[in-house]
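FYI, not all chains are in this one, though none of them got moved.
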Amino acid sequence: MKRIDLILSERELNRVCKAITKAGAKGYSVMRHVTGMSPSGEISEAMDFSGLGANAHVIVFVDDDLLGAVAAAVRPLLKRYGGVGFVSSAEPL
Amino acid sequence: MQSSLVLQNLLSAPVLFFFLGILGVLVGSDLEIPSPLPKLFSLYLLLAIGFKGGMELAQSGLGPQVLLTIGAAVAMSLLVPLSSFLLLRLRLDGYNAAAIAASYGSISAVTFITAESFLNVLEVNFDGFMVAALALMESPAIVVGVVLAKITAPAEDREVSGEQENGNGGLRWREVLQEAFLNGSVYLLIGSLVIGYVVAAFSPAGLEKMDPFTEKLFYGALCFFLLDMGIVAAQRLRDLQKAGAFLIGFSLLAPPVHALAGLLVSVLLGLSQGNTLLFMVLCASASYIAVPAAMRMTVPQANPSLYISTALGLTFPFNVVIGIPLYMVLTRQFIPAG
């Protein structure tokens, strides 16, 4: 199995979650209020009251053969709005 | 008299708590108001201001001056971003110019609330329908901003952004309007305004029971929120080096210029002193809540740190600290006391 870690702005969370589901993943988990740093700057919770918010961390565990579909669905969103994605190996407990 | 008004504002509790927040960041205190507590206060202030505005609107009714004032307010929220855009385009690309112009066309509810508190302390009257003007000025500038960004977009970009997610341009518009008119703060403000109106008209017994929450608590909650706004504004100041002298100049000169335009309109409309100050503040203030959120979704090519840091780091403090009393001085010059 694969574990996909996506980190992106909370604002785009809905889109990304929909894309993941549409690509066929059976589940995912979301942590909000994630802050962070990247070449494009620092993201803090300071603007949370504005709804501009911080980042979210999405974890998706998928079978190997689904990785391609999820990647294809998510990549253009990350490219358009920013955010990063990484894949590692994992096994069910 | 002028300097005494400025001083009186500087020494009021809300502005002092705002300074306390700024100073905390400057001296390196770790004071922070953790998320989502600031959201509690911002939701509360919108609910309370909307409810009170609706209540007073029910009392004053929707006469011709009310409708004229609201119409003029909406017109200003269309004109200000257009003129700002033309100016900003001299130095910035179309996306950033459009996003910043949208911020300045829209309004800052907290600046408005601070002006109301200022008037309360001075015991100058103002009308509930100004809250309706506030509510209706939030959204139009967003639409203008998106249209400007579309028009000035390079041809190839237009293609791509049209295609990318929706397959056509139509759906995109739904998103823009959704962001403009249904984002949380606009929705809560307008909703509370309507509720205040309805309760005042049909079950006035409820007004008194709401009073401790929406009226009595208001001033203290505003102080608490301005403390946080001070912290956030000071943090934003750091981003300003990226903005450059042109934008810094814009964010400090736009408010008084837009306020003067507002004063002119107020004179023409024959508004009272209190309403004139609020009208000027609506024109002078820039949005750092609804507009940035909408721009991030609809014009992602613009750099958020530019429009947020100018509106929040410079324009907001300028208005709260110097602008409001300054506009009051001008108001007293040109508008006869009620």
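Things to note:
So that you can tell them apart, the chains are marked A and B in the order they are listed, and the count of residues begins at 1 in each.
Rule of thumb we're sticking to: a contact is a pair of C-beta atoms (placed from the backbone, for glycine too) under 8 Å apart; a residue touches a chain by one contact, two chains touch by 3 or more.
Everything numeric in this text was worked out from a predicted model, so none of it was measured.
Each kind of chain appears once in the view, while the complete assembly in this file is A x3, B x3.
Note that in this section only the chains that are shown with their structure count from here on.
We define each chain's centre as the mean of its Cα atoms; on that basis chain A and chain B are separated by 33 Å. Touching chain B in their complex are the following residues of chain A: 9, 11, 15, 33, 41, 44-52, 54, 76, 80-81. Looking at the complex, you find that chain B touches chain A at residues 34-36, 38-39, 41-42, 164-165, 183-185, 228, 231-232, 235, 288-289, 292-293, 296-297, 300, 304-305, 308.
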